[in-house]
Structure formats: structure tokens, C-alpha cells
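Submitted below is the structure of interest, expressed as C-alpha cells.
Here the complex is missing one protein chain, while the rest keep their positions.
By written order: A and B. Residues from 1 in each chain.
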Amino acid sequence: MSESHSVDFKSYLRRCIYVFVAVVCTTSLMICASYLPHYSWAVKVVLILAVACVNAFIVAGFLMHLLSEKKMIYLLLGFTACFFAGLMGLTIYAMHDMPSGTSFH
Amino acid sequence: MEIPYAVQPRPDTGLYNAKAGIWLFLASEVMLFGALFSAYVLLRVGAVPGEWPHGWLNVTLGTINTLVLALSAITTLLAWVACKTRQFDKFKFFHACTLLLALTFLCIKGYEYHDKWIHYEIQLTDGRIADGHMLENNPKEDYVVIEGRYVADEKDLYDLRAQKDIKTGEIKIPRPQIKEMENYGPWHNTYLALYFTLTGLHALHILGGSIVIGYLWGPGRRMWKTDPERFTNRVEVSGLFWHFVDLVWIFLFPVLYLM
Partner (left out) sequence: MRPPVHTSFPYDAEHDEHEQHHARHDPGFWRTYIFSTDHKIIGIQYGFTALCFMLFGFFLLLLMRWQIAHPGAPVPFIGPLLEKVLGPVMAGNGAISPDLYNSFGAMHGTIMIFLAVVPLAFAAFGNYVVPLMIGAPDMAFPRVNMASYQAYVLGGIVMVVSFFIPGGAAQAGWTSYSPLATSIPTHGQAFWLVGMVLLITSSLLGAVNFIATIIQLRAPGMTWMRLPFFVWAQFVTAFLLLLAFPPLEAAGIMQLMDNLAHTSFFLPTGLAIGGHLAHVSGGGSPLLWQHLFWFLGHPEVYVLILPAMGIVCEILANNTRKPIWGYKSLVYSALAIGFLSFIVWAHHMYLTGMGQKIATFFQTTTMIISIPSVIILTCLLISLWGGSIRFNTPMLFALGFLPMFGIGGLTGLPLGLAPADIYLHDTYYVIAHFHYVVAPGTIFALFAGIYYWFPKMTGRMMNEFWGRVHFWGSFVFMNVVFMPMFAQGMEGMLRRMADGGVNYSAARVPGALATLPNSIMALHTWILWGAMALGLAQIPFIINLFWSIKHGEVAKSDNPWQSTTLEWQTPTPPPHGNFDRPPRVCRSPYEYSVPGHAADFTPQNEPDIPMTAPKISPAPAVH
């Protein structure tokens, strides 16, 4: 009985080590990306955020068991993501769509 | 009638109550930090070009904090697995690690805050700016001593990434020469305002999460004897919160430290 327990535990431990290694890799990638010469900040920002999203996916998917969660949770998070995108997107769009000759602030 | 599905999951949703509750709460937290990140984006994109700080934060310390928090997320998960496999000793060990790592995180953060607190921008009457860490600021004396440098224009203080080999030394400035003196607190500019607010709120969440995990590790562990299943659920739910706090840092770190 306890053997099967420790087997379960060991497999989880192995998975966790993989996740940690993945996090170390993504973090290093982000740091390297930020120091890249010859690229504009806009490009670097997109790159860094993309890597951050991968990192977030790993943490959320494996450590938070999101990949094995129930439909109800996906629905809730889907709506949340929608509204967050709306908040950020529309606010920034409002900033850019100004009558000619005027500016934000 | 007892409240159903407090421990066993409800068949059609597959969730037990606390799990539904914590995911709902995390959704609201996504909106909270999301609004702050939106504020960051708006204020940064709307800032005068060339006047947004780069490289003001210590990337090494930030990286250490990132790895510390990632490790704590893993120890949190393993603590839950230990509960699931009824290995209480392992649970105690892993959550002790989690708490120590959280403490480490907060200490490093405190050090970083202190570093900004004693960092001054001093505008002199002759138009130059002295910028550095305060070494001596005795009100009785008529001078201040900073470890820093002189710059001709405030714009030179913004992009530290672009400047190679910044040389600093001890500078003694007589008080009559000082026009204005301000430390790098949240009032100094919008970047620091966002930095302190975002990381401050995040640190409060770390503190809150630590208190809950500390309670489960300490006095709360009585429930392990009476109702191990329910205790395991509590560990899972608090672990989910902790992972969320780690998730926020995963975005905070690059946004504040690397961009």
C-alpha cells in the first residue's frame, strides 16, 4: 500500500522537477531576450510576453491542474479572459482613437 | 441538513464547493491584477518617448525571486500530493519549505524596496543633478553624502540599460547647493508608482497566502486527524491560490524588470 503511495509521489516529484527546469529555461530566455541588441523595444516586449505566456501556461496547466480540470472552470476562465481582453483592448484603443489634432491625457 | 459537497465532489460539476469557490475568487483576482496591468500599459504607452525608465531594478535579485517563487509553487503542489497519499510527514516538510521560500521572497523584496528608498535624485542649484544612494543625511550637518554620480540632464537617468559602465563615487553635497531632493519612492514617477503598487499588492497576497498556509501547517493540522479528506482539500485550495500568486509574478517580473 505504502509502496504504491510512494510510487505516485515519485512520479509527481519527477514531473515537478521537469516543470521547475522548464521555468528556469523560460526565465533565462526572457532575460536573454531583454538584452538582445539591435531590436526595438516593441519587438522585445512581444517576445518577452510570449515567453511569459508559455511560462504561465506551464504553471497553470501542470501545477494548478488546469489541464485536467472540469468544463465549468474553463467556462469561467474563458469569460474572465474575454472581459480582461475587453478591458485592456478597448481602453488602449480609446487612447489611440482620438479626433485629429488632439491627443490622450 | 448538512451542506452537501463540502468534501465529496458533486457528480455533474465534478467540483467540491471550496474548489468552485477558489476558482471564482481567482477569476476576480485576474481582473484585479489585469486592471493594474492595463494601467501599466496605458501609462507606459502614453508616456513621453524617452522618459520611461529601463534597468532601474536589479535583474539578478528579480531572477532569484522568480526561481524562489517557482520552487515554492512546486513544494506547495508536493505538499498536497503528500496529503493525497496520506504521508503527513512529507506534507509538513514541503509546506515548511514553502513558508521559508515565501519568507525569502519577502526579504529580498524588502531589500529591493529599501534600495529604492535610500536612492535619491538631488537637483542642484547650478542645474546639474546628483543621483545615488544616500550614505549620510544628518539634519545637524549642512551637507549630504551620496554614493552616486552627476548627470547634466534628468533624461540621462532614465535608460540605465543603454548606458555602459556607470561609474559612481562618494559625493558630498553642501545643503545650500540643493534645490530639491526626492527619493525613489512611488511619488517619484509613474513607473515607480506602478512598481510599488503592483509589487506591494503582490507582496500582500504572498503574506496572506503565507498566513493561510502557515495556519494549515501549524494549528490547522488538527483537522488531519479528524477529517483528512477535508484537510487535503484545504491544502489543495490554498495551493491553488499560491500558484496564482506565482502566476502574477511570472508576468510582473518581465514587465517591471526586463522591459
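The definition used in the following text is that a residue touches a chain if its C-beta (ideal position, glycine included) is under 8 Å from a C-beta of that chain, and two chains touch if they have at least 3 such contacts.
Bear in mind the structure is a predicted one, so any value in this text is a computation, not a measurement.
Engineer: Among B:47, B:124 or B:160, exactly one should touch the missing chain; which is it?
Structural biologist: B:47
Engineer: Looking at B:5, B:93, B:113 or B:143, which residue reaches the missing chain?
Structural biologist: For the chain that is not drawn, the touching residue is B:5.
Engineer: Tell me where the left-out chain touches subunit B, residue by residue.
Structural biologist: 1-8, 10, 13, 15-18, 20-21, 24-25, 27-29, 31-36, 38-39, 42-43, 46-48, 51, 185-190, 193-194, 196-197, 201, 226-227, 229-230
Engineer: Residues of subunit A in contact with the chain that isn't shown?
Structural biologist: Where subunit A meets the chain not shown: residues 72, 79-80, 82-83, 86-87, 90-91, 93-99, 102, 104-105.
Methods note: only the chains that are shown with their structure count from here on.
Engineer: Flag every residue of subunit B that touches subunit A in the complex, lowest number first.
Structural biologist: So the residues of subunit B touching subunit A come out as 13-15, 20, 23-24, 27, 30-31, 34-35, 37-38, 41-42, 45-46, 59, 63, 66-67, 70-71, 73-74, 76-78, 81-82, 84-87, 90, 161, 240, 243-244, 246-247, 250-251, 253-254, 258-259.
Engineer: In the complex, go through subunit A and note every residue touching subunit B.
Structural biologist: Per the touch definition, subunit A meets subunit B at residues 5-6, 8-9, 12-13, 16, 19-20, 23-24, 27, 30-31, 33-35, 41, 44-45, 48-49, 51-52, 55-56, 59-60, 63-64, 70, 72-73, 76-77, 79-81, 83-84, 87-88, 91-92, 95, 104-105.
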